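Only one protein chain is missing from this complex, and each of the others stays in its spot.
Our next item is chain A:
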């Protein structure tokens, strides 16, 4: 019994000491007076130095938390029990959250830095007038390829994916809208098509790509491309940037027919505690120098016009990640097609995947 009591006391002591240390560390990193805001963001999606800078400038301390998918983030916000002041969902999630009344309107008077944003990225169909959301990063969907594995072959059009020489070389991302979307795009139709004939035609065309498809997977694509296990992949531009960072042979292209344009945006959930602090944070992130530093760190494309001017021209003139205007016109943002249509997309995608197995 003595031994057990002693062990228990020792454990309590260790835990107590650790708690004390954590407290000290939290206090030393936090600032007092300006209150606290909690920020909910994707993993590795901000330069940590910027959080420190924000805390120093505004005296507001930041509780920073990360999530891995729009869905889990929405669940956490919907369930309550924790109050987030700023979160960064993707555009379709914003539409859903708006419908579920999870957002509160953003007071543009408190965000003077909004003027730095390229007007092209404002007032989009998922949030007209930017009533609820402010752009954070954006990107496209395109083809990443490794010419050294393909005898120097290059890509310009979605149709290049059907090239017979690519047998068992193409990886597709496991996502209905991206894959059906590329089918639609390759035929010159809209990504947001709700016309059953067009959708059917796109699916049938996708099926003929069968022999070329090596796999339909998720985030593992990045690792496979790095290791040169695959030569071609349909992925998001941010992932492509990651891949290219480590394997310089790899190139990325947004096909000429057009593609998807996606956004991650800052929002203020209805349950927010410190609305004023949240506005201050959003405004801070839109500061040109801050946005430039952040884009440098994260590697995605910033919608901040003034920030682009401050960044390395070699990056911002890279047409693969900052597409020129004539290409941008062909990019489309996903519209909310409604539950039923989304079901149809999923069904067609499933049909395509099942056809693969034969």
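To be clear about the criterion, a residue touches a chain if its C-beta (ideal position, glycine included) is under 8 Å from a C-beta of that chain, and two chains touch if they have at least 3 such contacts; residues count from 1.
FYI, contacts and distances are computed from a predicted model.
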Per UniProt record, missing subunit out of "Spermidine/putrescine ABC transporter permease PotC", "Carbon-phosphorus lyase complex subunit PhnI", "Hydrogenase expression protein HypE" or "NAD(P)/FAD-dependent oxidoreductase" is "Spermidine/putrescine ABC transporter permease PotC"
Touching the absent chain in the whole complex: find that residue among A:76, A:108, A:207 or A:330. A:76
From A:63, A:315 or A:342, the answer for touching the chain not displayed is A:63
Absent chain, residues of chain A that touch it: 1, 3-4, 7-8, 11-12, 14-15, 18-19, 21-22, 25-26, 29, 38, 42-45, 48, 63-68, 72, 76, 79-83, 219, 222, 226-227, 242, 246-247, 298
